[in-house]
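Here the complex is missing one protein chain, while the rest keep their positions.
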Amino acid sequence: MASNIPGSERQGHPLLHVQKLSKHYVRGRGWGKSVAVTAVCDVDFEIRSGQTLALVGASGAGKSTVARCVARLERPDSGEIWLDGTDIARLNLRDLLPIRSNTQMIFQDTETSMNPRFSAAEVIEEPLRIQGASRSERRDIATAVMREVGLRAEWLKRPVLEFSGGQQQRLAIARALSTRPKMLILDEALSSLDLSTQAQIANLLLDLQSAHSMAYLLISHDLTLVARMADVLSVMSDGRIVEMGATQQVIADPKHVQTQRLLASARAAESKFDLASGASA
Amino acid sequence: MQTSGDSFLQIRGLRVTYCPSRGDDVRALNGIRLEIRRSEILGILGESGCGKSTLAHAILGLLPPHARIGAGEVFWQGRDLLRFPESELRTIRGRKISLVSQQPALSLNPVMCVGNQVGEVLRAHVPSTSRERKERVCELLREVGFEQPTTIYDAYPHQLSGGQRQRVVIAQSVACRPALLIADEPTSKVDGLLRSEIVGLLSKLRERYGTTIVVITHDPTLCATFADRVALMYAGRIVELGNSAEVFARPLHPYTRALVALVRSSTIAGPSTREHFPRIEGESPDPTAVSIGCSFEPGCAERMEVCALRCPEDVAPEPTRSVNCFKYGE
Partner (left out) sequence: MSYLGRRVIRAAFLLVGVSILCFLFTEMAPGSFFDEMRLNPQISPETISSLRARYGLDQPLVVRYGRWLRSALHADFGYSIAYNAPVAPLLWSRAKNTLLLATTGMLLTWLISIPLGVWAAARSGRMLDKSVRVASSLLVSIPEVVIAVALLAIVVRWRVLPVGGMTSMDNEGLSQWARLQEIASRMLLPTIILTLGETAIIVRHLRASVLEVLDTPFVQAARGLGIGRTRLLFRHVLPVAASPAISLLGFSLAGLLSGSLLVEVICGWPGLGPLILDATLSRDFYLVIGGIMLSALFMVGGNLVADIMLLACDPRIRTGALDAR
């Protein structure tokens, strides 16, 4: 599959290989039996370094669960997650620590993923602190990544709540970059931003990806974003992957009904704008 | 798209500033003049930080304690809402004017079942028995699209998906059939399929009950397809106002033009993988800075000398439209 992805000459070895990933949640009562709810079932995919794979699907399809399992924020019930040659699915937290810096996650909501009272410096340096970097190292890296994401280094002292929504998301990206990860997981990271900010951050992410050869696992419901950013498109429905392939190909020729529905409604929205607004001046 | 109706709510010269105890004052609204017509769907379009949420909260007296209303009136049924005492505002909120806020996940009480939460709104405004309320809540839940209202009634917010929570919040806000519904970013965090459901739901409300709907959003497509009129906000001012079809077909203000260009280039087919997005130049304006001239001037592609010296006034180049820009007159 990798060989007929456009631009695969840019991409390297397989970085992430997920096999038969499954996870269910238990919904229980205090007294009595618990009920299992399947969130993700038998998910398989692969991402190479420098490549972007997008997971799309209706809400509740299991995309976030997959992301959280790959980031090991949750423990998968079965399956394997091979990250750079190590199966991280079964590792305990202590063994996971040195590997954590290879994967970083960026969340949708900056209000809840960052402590608003922390200064920008504290937020960015936190992963470094966990990994045991020295103070001067931390400061140097923080300054460097601030510039990389387009923020001024003088703003390192400002508390997070003084930044705008788009700037906060840049901070989140800076925080993720500080450990020089090989893979970024973007869980609806651009969804709560307005259009122009989305465009800016998307461009930033594209630039960073080519600069550092990072792999991206992109979770989004926005197909226009996915069309520009992803090499591989993976459609999820009810916890399973129902279609997967090169983005342009899937868009041009969707085979599964779920994919067709998603594309149809996105196109309908697009054409509605043109329809509603007539031809441009 | 026809707009019907006489004037329902008039906002004149509204200025709101946030004065936090630490840090600089933030000018959120810089003189808003807006008229909302009965039974219309009005879109308020702008990026984050432009003051759209502040406007919604100001109308209902829900601004935080550190916000100061510098000037302005909000006329509704002949009286100024800004001068209403809290006790009277409470009878209006949820009953005559409702606000659906952002982030439905956080707008619901985590330890109360959602049916009771909808019921609480009824209880606050309509004298009724507990059984009557329960029936009405199930009706409402069915109206917003739940097929099994009795099961959903007993569910807790954390057991529902994001889209379901959004629908519960909408059910809460329409429980008492308010005349005006203000929806703050109703579709920003949902996927396309759910988005059209929510839009359909709101349209249905307007059709069936004549509810006036104000949609606050940063999504131009939503405004184009759903709203009758659209007001574009930038840095606390309304920079353009008119019928949405006209505004998007022939945008007048440079900000609107840049936005429309961005939307037209965001398509699924067309761009190749890794192609960058076109951008609107310039950072978002710093809301703590006092600008003498037009706030959009630094990033404006069509700026003139006068733009940095004075603030433009609203002009009406066509009868149904208004623009806040020197290009169309003084």
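Labels A and B are assigned to the chains in the order they are written; within every chain, residues are numbered from 1.
Please note the rule applied: a residue touches a chain if its C-beta (ideal position, glycine included) is under 8 Å from a C-beta of that chain, and two chains touch if they have at least 3 such contacts.
Just so it is clear, the structure is predicted and the values come from calculations on it, not from any experiment.
Touch with the chain that is not drawn comes from one residue among B:S39, B:S98 or B:T187, which is B:S98.
One of B:T17, B:N30, B:S107 or B:S322 touches the chain omitted from the figure, and that residue is B:S107.
Looking at B:E73, B:E120, B:E197 or B:E275, the residue that reaches the missing chain in the full complex is B:E120. On the side of subunit B, the interface with the absent chain consists of residues 60, 62, 90-95, 98-99, 101, 103, 106-113, 120-121, 123-125, 156, 158-159, 169, 172-173, using the contact rule stated above.
Operating definition for what follows: only the chains that are shown with their structure count from here on.
Centroids built from CA atoms put subunit B at 29 Å from subunit A.
If you check the complex, the residues on subunit B that touch subunit A are 23, 46-49, 103, 159, 161-163, 188-196, 218-221, 224-225, 244-245, 247-251, 258-260, 262-264, 266-280, 284.
For subunit A in complex with subunit B, the touching residues are 6-7, 27, 57-60, 108-109, 162, 164-166, 188, 191-200, 202-203, 206, 210, 221, 223-224, 227-231, 247-248, 251-252, 261-263, 265-270, 272-274, 276-281.
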